[in-house]
Each structure stands twice: as C-alpha cells, then as structure tokens.
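Missing here is one protein chain; the remaining ones are kept as they sit in the complex.
Labels for the chains are A, B and C, by order of writing; each one numbers its residues from 1.
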Amino acid sequence: MGIIVVEVMLKPEILDPQGQAVASALPRLGFTFAKSVRQGKRFEIEVDGEPTDAQLAEVEKAAHTLLSNPVIENYTVKASN
Amino acid sequence: MGIIVVEVMLKPEILDPQGQAVASALPRLGFTFAKSVRQGKRFEIEVDGEPTDAQLAEVEKAAHTLLSNPVIENYTVKASN
Amino acid sequence: MALDTVKHAQENPDTPQPYKELGLKDDEYASIKSILGRRPTSSELAMYSVMWSEHCSYKSSKIHLKQFSEKAVKSDALLVGIGENAGVVDVGQGYAVTFKIESHNHPSYIEPYQGAATGVGGIVRDILTMGARPIAVMDPLRFGDPGNPDTRRVLPGIVAGIGGYGNCLGLPNIGGEIVFDDTYQGNPLVNALCVGVMKHSDIKLATAHGAGNLVVLFGAKTGGDGIGGVSVLASETFSDASSKKPTKRPAVQVGDPFAEKVLIECSLEIFAEDLVIGIQDLGGAGLSCATSELASAGSGGMDIRLETVPLRDPSLSPEEILMSESQERMCAIVEPSKLKRFMAICKKWDVTATVIGEVTTGTRLNITFNGELIVDVPPRTVAHDGPVYNRPMVKPAYFDSLAPVDVPLPTTPDEIKAAVLKLMAAPNLADKTWVTNQYDRYVQGNTVLSQPEDSGVIRIDTNTNLGVAISTDANARWSYLNPYEGAKLALLESCRNIATNGAKPLAVTNCLNFGSPEDPEVMWQFAETVRGLADACLEMGLPITGGNVSFYNQTGAVAILPTPIIGVLGVVQDVTKRTSMGMKPGQEIYLIGDSGDNFSGSEWAYIHGKQIGDHSPVADLAKEKRLIDLILEGQPIFEAAHDVSNGGFAASIAEMVMRTNVGAVITLPGNLSAELLAETPGRIVVAINEANTNALVALAGKYQIPVRHVGKSGGNSLTINGAVISIDELRAANTGVLEALFG
Partner (left out) sequence: MRIGVVTFPGSLDDRSALRAIELAGGIAVPLFHAHNDLKEVQAVILPGGFSYGDYLRCGAISRFSPIMESIILAAEHGFPVLGICNGFQILCESHLLPGALTRNADLHFICTDQRVAVENVSTPWTRGYTKGEEIVIPIKNGEGSFQCSDETLAELEDEGRIVLRYVGKNPNGSRNGIAGISNKRGNVVGVMPHPEQAIENLTGPSEDGLNFFASILKEMVSR
C-alpha cells in the first residue's frame, strides 16, 4: 500500500501569522536556532499499491483544486518512501 | 542558509476530521485514488548556514515540547535539501 | 539604485511616468504637476494615485454625499460627524457610541476567507481609532444564486472568515443579513459593521498637532500587501540593470486577528493613560493615507523617515512602503514626554512600535528615504483636494420593460399551507442558524438580543442597564424599482427593527453598494438613492454619522441591484425591558399598520420565476414616524413584537411561532393573499395580554395607526384561516436549507 504526500505552504510573500507566532515563541523557551518559521499543511494520501504516475497526476490535479488555495499557497506532490 | 523541516501528524488512533473531510470531498470532485487521507502540519525552519547536528538536536527538543503535542501527535525532524 | 528623489524629478522633468497604469487620467496627472510645479517623484505619484482613487477620494460620489451634511438636521447627540474615521453619538450617562459600516466586496470574491476577515479587521480599527472599545459586529451579506457552484465557493469561506476574525477579537456578532440574488453572482457583497463605546472625554481624532510631537507607527510589520498596482512603479524606478526586480507582491492580504486583538488592548491602555494627541488607523492607502490625513488635519507640517518603517519584506521599495495595505497597523501622534510610557505599554503587549517622524512647524509633508527627499507635498492636496466629478446620469432603460407581478394567490387552506411552507423554505427566508452559529454572540457578556431578532441589542452599562440597538437593512429589489423610495424604505425598516425591540432611533450609518459610476444609469440610481436617504433622514430627524461607498460592483455590463445597506443605531434606556419576538401561550396577536396588495419586490414574487414587478411602495414618512412613536410608547404592554418585512406577515408570524415553539391561531380578514404575502412596509406584529387591549386601542387612536386583532397564541401549530401547519412542519421547511446547500 503506497502513500502520496502533498505539502502545501503559503507563498513566500504571503503573511504567515502562525509561523510568526511559533518563531517568536521559540526564543522564550530558550530555542535560538530559528531565523524564521513558516507553517504549512501536510497531507498523507493512502493509495492502492505503489503510487503510479497516473495517480500522481491525479493527485496533482486535486492538490491544485482542493488541497491548496492557489491564490495564496504553493504545493508539492511526491510519492513517499 | 539552511532549512530544517518538522512534520507533525496526528497519531493513527486519533480522530482526524480534517483528513476525513478531504477524503470524502475527493470523490465528489471525481478523484477516486484515495483510500484514506491524514492531514498534518509542516514547519519550515530557517537556520543560519547548513543545518548542524547540534541544531537538529535542538529542533528535536522544540518539536517535542512545542511544535507537537505528544499526547496526540507524532513528529519527524530532518534537514531539507 | 536609482532613487527618484525630488531633486532627480526636478532635473529630469520629462521622465515618462506610468500614471495611466496607476489609474490616473491625463488631466489628473496634469493637475498633480501644477500642484507641485514639477513632475511628481515616483513616490509622490504613488501617493496621489492611491489617494485620488475612487475608493479613497470619493471623486464620483462626493457631490452627491454633500446632501448628508447639507440637509442634515442639527442634532445635539452628534459629537463627531461625517469625515472622521467614524461618527460618534451621545447616548447619555456620559457614554458615547461610534459605529460604521464598510464594504470588502471585491477582495472577498477573490479570496473569500481572507477578504471577509480583513474586512472585519478594517472596520474594527476605524472604531478603535475613535478611542472606543469595540463591542459588537454585524455582517450584511449578499450572494448570487444559492444553487450556483461559485456561491458554494464564496459563501462558506466568507462566513468562516467573518467568524474566524471576529470571534478571535472577542466581538459578539449580533446581526446581519444574508440575501441571494443572481446579480451578485460575480460580485458578492461583504459589508461589515462595528460599534464601539467610550466616555465622552475619551474621544480621539485623527490629527497631528504640535511641532516636535512624534509620529509613531505601531502594530504589524509592513509587507507587500495590496500593492499589486504600484509594482509597476517600483520596476520603473529600479529599471536600471544594476538593480534586482522586486519580488512578487501578494494578490491578497492575509489577516492576523491575534495581532489585531493585542493591538486593541494595547491601544485602549494607551488611550486610558491619555498618551496620544491624535491617532489614525492604516487601512486603504496605508501610510500615504495616514500621514497625509494626520498632517492635513493638524498644523500641516510633518517629516517622515521612511527607512525606519519596520518591514516584513526587505525588498520593498519606498513607493511600495507608502502604498502597502498591510493589516493591523496604527499611527499615533505622541508628545516626546509621553513616548517612554507609550513604548512600555506596547512592550507589555508585544506590539512593535517605531518613531518614524515628527510634526513640524512647516506646511509640507516631507518624506525622506535614507536622507534623500523623495516626497515634498502640501498634505491637503493628497488627502482632500482630489478630483471631483459630476458624472452624467440617465434614468435606466429597464424602466420601460418592467412588468407587473403575476403570481398565484392562495385562497384555500391547502393552498395557504403550501404557500407558507414554500415561502419559509426559500433561501432568503430560511433559518440562518447554520451561519450565525459560526459566530460568537455571547463574548463580552453583554448581548441582550441577537439573531434571529429584529435588531442586535447590547448592554453598555451593567449598573444602569443602558444599552444600544442596531439593525442593518436594505431591500435592493425596491431600490431597483425606485432607488429614491428604496433608500427611504430601507431606513424606515431599520428604524422599525430597533424600535420593535425597544430602542429609540438616534443615528444612521450606511454602505452604498453600486455598479460602475461611469455608467450613467448606475450613477442615476446612486444619486436617487443618496437623495432619498438624505430626505428621509432629514424628515426622521436622524443624523448620518458616516458610511462607505462601494462602486464597480458589476460583472461585465451587468451591475448588481442598487444595494444601500442602512444601519440605524438607537438607545435602550433599560435593556431589561427589551421586547423580543418570542410569544407565550394565551396572548392576543395584533397586526399594526395598513396592508396593501403590492407584490412588487416581494419574496413571493421572487420565488415565482424571480419576478421583481413594476413599482416599489412609496414611503410615508409622517406615518412611519407615528408608528415608531406608537411602538416605543407601547413597549410596556408588548409581550412580543416582530416587524413585517421580507416574506410579509406570513414570515413574521412563522418566525415568532418558531422562536419559542408557541403556536398561533390566525384569522386574516379581507384580501387574504395580500394580507399574508405582500410586503407592505410600515407594519409590525405584536402579542399582548388581553388586559391591555384597551391600552393598545388607545395608542392606535392617539397615533392614527390602524391596529387589527388577528389571532391568539397557543398550541403547537400555526393555523391561518383554517390552514393548519404544525410547528414541526414549519421547522422542517425552514431549517437545514443553508446547511444542505453549503454545509
């Protein structure tokens, strides 16, 4: 059984209040490594058998229409291993 | 400038209404590939220079205490390429 | 990097500038040149282009809106009038209330969630800027065909955005409207109202007085939000090979309600310690607007150091910083002696605050970037002396093709039952709970009445029980048939809605949503609407305290129905005495006001082939005034009250029955279908105890308003002239409609 992963992140120029909140919370906890933080979504889609190119193409379509909002978000689709 | 990625997913036994909503929306749009969908979070943390093991260890700590809630979520930390 | 300084502009008078791309006409560009005696720098061009836009300059509406002030009655209640961020009225006991409606239509169509969310954010900052604590919001909405897939795209997102932002700010949502009509398909309307309260002494104004006082920018950092247009300038400016093109600019603004919430608490603490001379929120036109308006409302001179503005996106050019519409920002004028305390409070709330300039003895707004002078203008010419157009108007051609309404008129019990159930299942009348349950109506603990009541009622003093009521209304179909009467009728319905709950009308705000002002027919609708509203307010003795105009609401050549959303605010002396629409068994039901048989613009006509009809009702202001007085004087004897509007008497009685699950037996005399389904204005339904019959009849005589006994409450069904409709049947028809469409 295969997994196709879709990662959706806000476009770089779009404000990310959640990422900002995390970035400013980290130092308060003594974590100093972050220059900036962006928060996005991760979808794990379970498919029958090994992901096929046809499936990946379909997921690509779904990522564009349903899983992401192209106005403010970018996405990537890949078979997970 | 390096990026460390933290992925946070709900534990399998925890109800995931968002994933379920996506799973049931897909067929309505004519997408039939998904047996199930889980939705989680993805953090992109920008660090100075190439991520070091020390940094990764720190991020690991942050992932455990802040970025995820161990009661309901699992996480993975990795340097992105 | 080639910075277009004032010096550079003087030395290169003929550099071509993209003023057209920025929406400026040839003559507008010419008058900027003559104002400055040279070509504008690209930064100045940025400021003028955005401040002289329709949205900021009201260039098409100004000459009409004048009437709101010219015709206005002198009202002692009016503490701050049109022109400030929001009007302020005296509600007694030392309290002042400010309220205003604003539109965010176009952004909400592009990105429903964020568009609606930032719409709420914007109007809340307007209210905060007056020195008030925001205490409630309302959201009049308009959508296209509920069955259209695109409505399914925009409605849930818009509703979620309004809730997502308003809930996070802790503002109870106490009312609004949801109306569907095909003309809104490519152009939904998202109007948002906010109301705030303060003590008289706390009123703040947008003014920059006192040379040496500091200009402080506080709140969110500045990003590239909402400056798509000006990027052409940036690329012009940096056109020399050496410079990198600016990175892509966001098409939509994303709201950060948490940032706004702390900004509210921070600002209120700053106001409480009286630390500001003047204050202005950053909305449309961002810093261009805030600096030029603060300066022109003050002594006139202001120096700004643009490089000190904290940026979210370091690649922003000066032009872009000036035009950025990044949300959750405020600009204050602070005396140097008070800066330390000001900064301490910002730190307490983790709010970024930066001194970006100071008020000067001069008369010019001077903006430098790393020491180089890039803006040198008389602030008034940017903020107030924009172009004014008297656009051509013509009565629309559609008036020649209007057809009288042709609808079935139920007479038998079966027909009546079918009609009522069909009506109550229409999306425009269906239960709105699926929407309103996504809004917090309890937060702050002062919500006395909210949806589905006629108005929202908020307590403002827990000891004296002083409160205010607000309703927003419009009947766009009547406005389409007669914009002059339509505007009057909307005002009257709004007055009636708050009076019904026990509030005396005090002040008016409005949001005028129309098509393109460059279309003479639309311009005529607009002018007629303004004239009607001004006349009606004059006659009703109500001041208009502010509002908003939204033009260009059209898809291709098709304009939306003219949609003047009117909000009326009233005072409730003792909120514990308010009247709701819920009946108890055994009460006598009366219909107050005359019924007519005009179905034009009614929901009954609309659900039969979307007919509109041929003529709107005519407002009888003198009579409505008497009706309002009757309603207010009758409050002590009203056990329940609900106005009659969309859906006519049938909808009103059905809503009352469902409110508390108390049935009613109704007998309507005369022309049954007209009594039941026509939407003759100037009517309300009340329930009283039998003992008060004479008192009601006496009131009717005193105010010469017909009052008719139409039935009695009780049982678990609504019976109308023999047609028995169980409450369960009513509910089944009326609820779940929106959920089925959009859930």
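Everything below uses one rule, namely that contacts are C-beta pairs under 8 Å (C-beta built on N, C-alpha and C of every residue); 3 or more make two chains touch, one makes a residue touch a chain.
This is a predicted model, so every value here is computed, not measured.
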{"item": "Chains on display which the left-out chain touches in the complete complex", "value": "A, B, C"}
{"item": "Listed residues A:Gln18, A:Ser36 or A:Thr65, member touching the removed chain", "value": "A:Gln18"}
{"item": "Sole residue of C:Tyr19, C:Tyr48 or C:Tyr439 that reaches the chain not shown, by the stated touch rule", "value": "C:Tyr439"}
{"item": "Chain not shown: contacting residue from C:Asp350, C:Asp414 or C:Glu633", "value": "C:Asp350"}
{"item": "In chain A, positions touching the absent partner", "value": "17-18, 21-22, 25, 28-29, 39"}
{"item": "Footprint left on chain B by the chain that the document does not show", "value": "10, 13-15, 17-18, 21, 66-67, 69, 71-72"}
{"item": "Touching residues (missing chain, whole complex) on chain C", "value": "160, 163-164, 167-170, 256-259, 261-262, 265, 348-350, 436-448, 459, 462, 575-576, 743"}
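Methods note: only the chains that are shown with their structure count from here on.
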{"item": "Interchain centroid distance [CA atoms averaged], chain B/chain C, Å", "value": "40"}
{"item": "Separation of mean Cα positions, chain C and chain A [Å, integer]", "value": "36"}
{"item": "Junction residues of chain C - those touching two or more other chains", "value": "none"}
{"item": "Shared interface positions of chain A, touching two or more other chains", "value": "none"}
{"item": "Chain A-facing residues of chain C, complex", "value": "110-111, 114, 220, 223-225, 247-254, 256, 258-259, 312-313, 326, 350"}
{"item": "Chain A - residues contacting chain B, complex", "value": "1, 4, 7-9, 19, 22, 25-26, 29, 31, 33-48, 55, 58-59, 61-62, 65-67"}
{"item": "Touch list for chain A against partner chain C, complex", "value": "10-17, 20-21, 24, 69, 71-72"}
